[in-house]
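Of the protein chains in this complex, one is absent; all others appear in place.
The chains carry the letters A, B and C, assigned in the order they are written, with residues numbered from 1 in each.
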């Protein structure tokens, strides 16, 4: 089986090398996770599964959840959402606040924290219980009722989330957060506390690779045009200040989270989830990046 | 012929709509061009050609030339060039000077003016006559000796090019321009004055779509891995502050020039050049963007 | 009496001209104030008093309170406070967030909102009841127990104070706010809600003009060297983005508030308070600025 063989080889190659990353430790809950975890899971659009390592252990997907909240909002309101958030890469983290100022509270894209907070605000405004609705949306994608929030992580994040509180209130001062910042932040931190295994993550994101994907109720998540646009956004904005680098070395749309997870999508082929908690200087999983670079090179997987 | 039919239909559809763009007029030579020109030319990797309109009229390719100078530098020195220029989108034009300051003279990517000037500096440092070498490189790609510089455009650009003079000297103050700024700027303005027809442009860029492309001497321009990386850079950085938008609506790697040209590449399929001089607010061809959006939607051409 | 005569003449001259300002209306309490109020009060260091107009009506001194909280902190901890806040003008409002980012949470000076929040944080950390201590400090300066907070204004400010909440949490994310942002913001909004008449304001600030000033307990507020430094800060940073302009046209250290008050100090001579609610584009009292420019020109009052 070529896929499985290459995954195995690459896994062992990366695992035997030095892990130069540093696990996130700004909250105790994340610091508690064993930094040696390393798992990979790949699912093809015809439902074949491959993988190795700690791929059945749940971890905090963090910012990867932003792709799911965007997808829900895009499904609900279509291109109307682009009135309140842009589709352009934001350059450095440094610039995000300057650009919020220049753009009068319109975040550059839905994957930086400002943009994800505006999307969260939309969902908070729509649903009585956005936490429950968001969870239902995800569980319906892959019929998996074990997927859930980790509320102690959410609480921990909130207790030190001053930067996010700042960003949310800053956007509110421009009128682009409609609900109370406290409520929006609560949903945001909860949403980012979602826990999944590599397998669950790969399954959940298959709808971005497979044009014919249907959820458990037989519905499409996004039509083809919308799914392509989410992939385009992932390509240009999915890795903060390392988006160009990821696009350059891996060549697939993808998204990383501070918990050490990365999801990547090869349209019409497969979705792949990698998890290794230690992060590089830009905040993306060190081994995850290394694995995907080597794996996509060996398999000549690239959209380019 | 579906390709030709869709090109025709889309061409007429866009042509019959209002052109809301504004032709570049900051130099008389560009202002002289008839703004009603509108041409399309597509070449598949198996050398079929399709097109319509003013596709055999030469125009100033301007910033599109930056892709070719990058390709030459990448071919000559490989990944060493990334020590002096980055691979990340730069956010707004506004930020480019701030980011040059923060990054101590390392431009964010090779397609903003700062990055293209650093690439130009590398070529100026390598060749006795960089203008001749660069032209030879391009003519060898497609055996076309009619492709040439327009020196009166180059001179005109230079006479009002204060912003570029500023950027080049600013980078020089950080030590990341090694030659005299005046010499580097001369090459830069000359290089951007290249004139091509849509057909020539599409032919010239086929090497980014076709893994097996050879130039007139039987040599590869870039190996597959390098070509994919150039495409990745085009995807994230090819349209200045509209890179996300282009990626989002067109879904192909591409590059625009202030002369109204756009080149786009569908890897393993085709290259396509569009020309229409009137520019949208972001400085990209209004009709060119509209055409590519409609055409790629109809043909379901997207890397995503 | 020359002082009184010039005050009268200037008052009538300015009053008869058009008031091109716009009263602050972002909270109902400020919008309720009659925008036609216009009062002046001047006190010399030998306790002569002059004035005209609505000088015995209390108004919200807002940012002028920042000078008093700085004075209290400077008195308590001396130059140690400059470890957490700078003494440089901050350029535009626009820059304040960029500069906070670049300076890792150290505000440029104690009179922009960030700096005043850091000073507020110091006082919150020192006192069980900072609101009571701060009020006592002010009442002791001029034996005036009528000076008090307007808690409905404080509450109103807080209800729309998203920008300040953002700044405080942003600084907290760098570790330069030690207490809970919510507590610091509460004190900050209360502190800025102080109400004084022009007379009370001029009396309160006499300690910055008079080297021999003693409070009701016979104590100096600041020694001469410290008072001079506060004046120097007022000169360079007292009027946000119009500090240069005020220094340039009025030539005295001073501070404005969004309630329409301005206090100015002529060292070794007098303090003068002006109040007129309509603000110019930079957020400083339109008539207040006009009055002080005309008055200081006529009396040749300038530190330069």
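As a working rule, a residue touches a chain if its C-beta (ideal position, glycine included) is under 8 Å from a C-beta of that chain, and two chains touch if they have at least 3 such contacts.
Note that the structure is a prediction, hence the values are computed from the model and not measured.
K.L.:
By the document's own contact criterion, which visible chains does the hidden chain reach in the full complex?
P.N.:
If we consider the entire complex, the absent chain touches B, C.
K.L.:
One chain isn't shown here. Among B:6, B:76 or B:165, which residue touches it?
P.N.:
B:165
K.L.:
If the hidden chain were put back, which of C:179, C:215 or C:297 would touch it?
P.N.:
Of the listed residues, the one touching the omitted chain is C:297.
K.L.:
For the chain not shown, which residue from B:21, B:130, B:181 or B:238 touches it across the whole complex?
P.N.:
B:181
K.L.:
Looking at C:21, C:89 or C:261, which makes contact with the chain not pictured?
P.N.:
For the chain that is not drawn, the touching residue is C:89.
K.L.:
For the chain that got dropped from the picture, name the residues of chain C it touches.
P.N.:
Given the touch definition above, chain C has residues 86-92, 94-95, 98-99, 102, 108-109, 224-225, 227-229, 231-233, 235-237, 241-245, 247-249, 251, 253, 267, 297, 300, 302-304 touching the missing chain.
K.L.:
Determine and list the chain B residues touching the chain excluded from the picture.
P.N.:
Interface residues of chain B facing the absent chain: 94, 97-98, 101, 162-163, 165-170, 172-173, 181.
In this text, only the chains that are shown with their structure count from here on.
K.L.:
Chain A-chain B contact: same residues or different, taking over half shared as same?
P.N.:
Here the answer is same, because the shared fraction of interface numbers exceeds one half.
K.L.:
Where the CA atoms of chain A average out and where those of chain C average out, how many Å apart are those spots?
P.N.:
Distance between chain centres: 47 Å.
K.L.:
In whole angstrom, what separates the CA-based centres of chain A and chain B?
P.N.:
32
K.L.:
What parts of chain C, by residue number, touch at least two of the other chains?
P.N.:
none
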